[in-house]
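Have a look at the structure below before the remarks.
All protein chains but one are shown in place.
Entry: subunit A
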Amino acid sequence: MDSSHQPTFPLLRLPVNAQKNVLRSMEIMDIWSLSLCSKTTKVLAKSINLKPKSCVVRLDGLVDSTVNSQDFTIQLQVYPDRNAQTMPNRKKQKADYVIITYTEISSSESKVYRSKNFKTAGDWFCHFSSIFHISSVNRLEMVQFCYFLSVKETLKRMEIRNIWIYETLQAVHARKILIPLSRAKSIILAKNPYISVYEKRRVLVQNWLGLNLNNEFLITIDDLLMTNCTYLISWWSEWPQEMINRWLKLWRSGSNRNLKYLVLAIIGTDPNVILKGIKYQVVPESTVQIFDGNDMGDLRNRTEEVKGGFDIWRNDGVRATVAIKDHLDHWRFQFCLWP
């Protein structure tokens, strides 16, 4: 259709209340398109307070951000300008285009956008976070280093709840990211990016709420004693049962006071060795206690069933249950503190 015959409507001359009503009656994709028209329309789009519940940012060669609401999901994928990839300074690499995908229960729609005003991935992400009022990132997934987005700069004003460092992320880049983002609440490390013990401990001593350490990231009893986290999961740190016993005695006297949940791999399953010299009470296997780790974020399941085990007490009377479980062909030592 020839645009000259297209009927027009002076949207911005309506009363403000009606302008907002029009925008709220639009599809989300149309609101996004409108927000790109000018500064005025951006302000208008912001004013209708689209506030999704959660935001996940995934860096995997491209910037992939997803916001979830009760009724819909919006995904922003920013692609780099491949032609400019050979440039000497890849940090200055520009964003080429973005794909926005809107998903409802029954349908999904994608659109490609290019803009002269948005030169970098950071520009697009800032616009996206501005329209959807994103002030916190529930999960930042670092799969591969993203040359065309400065994570430190772009996310500097945002609260980051969880960081996932994937095995595919190079150690040098993981190290660069971890210290600036130490204000995040919890972290899942699929690899150990540190060579020296000193460097590793620099990460462990940050005040994380939770740590989930996989594969090569092994912790010793000294590491555990110096952490201040509430939830700690180390799938592959195999501790001899005598060492567990030593730590339990230290915990009983007041070490790791903030720790509520701990999972470690264990060598040996003899309760007489693990609980040697510790007053305990056997919990029947038929007794199921529910551990509520609601603030654990993405570290593990929010609630966990603890079947049986042994109840032990700290010197101030606080009760915890320890249990030895067979999990993925390994014996795991599980520690849960009760309020």
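Quick note on the criterion: a contact is a pair of C-beta atoms (placed from the backbone, for glycine too) under 8 Å apart; a residue touches a chain by one contact, two chains touch by 3 or more; residues count from 1.
FYI, contacts and distances are computed from a predicted model.
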| item | value |
| --- | --- |
| Protein name as given in UniProt for the chain not displayed, "Phosphatidylinositol N-acetylglucosaminyltransferase subunit Q", "Prefoldin subunit 6-like", "Skp1-related protein" or "GATOR complex protein MIOS-A" | "Skp1-related protein" |
| Among A:Leu12, A:Ala171, A:Val197 or A:Leu225, the residue in touch with the chain that has been omitted | A:Leu12 |
| Identified contact with the non-displayed chain, of A:Leu34, A:Ala121 or A:Ile177 | A:Leu34 |
| Sites on subunit A contacted by the missing partner chain, in the whole complex | 3, 6-15, 17-18, 21-31, 33-34, 36-41, 48-50, 71, 113, 115 |
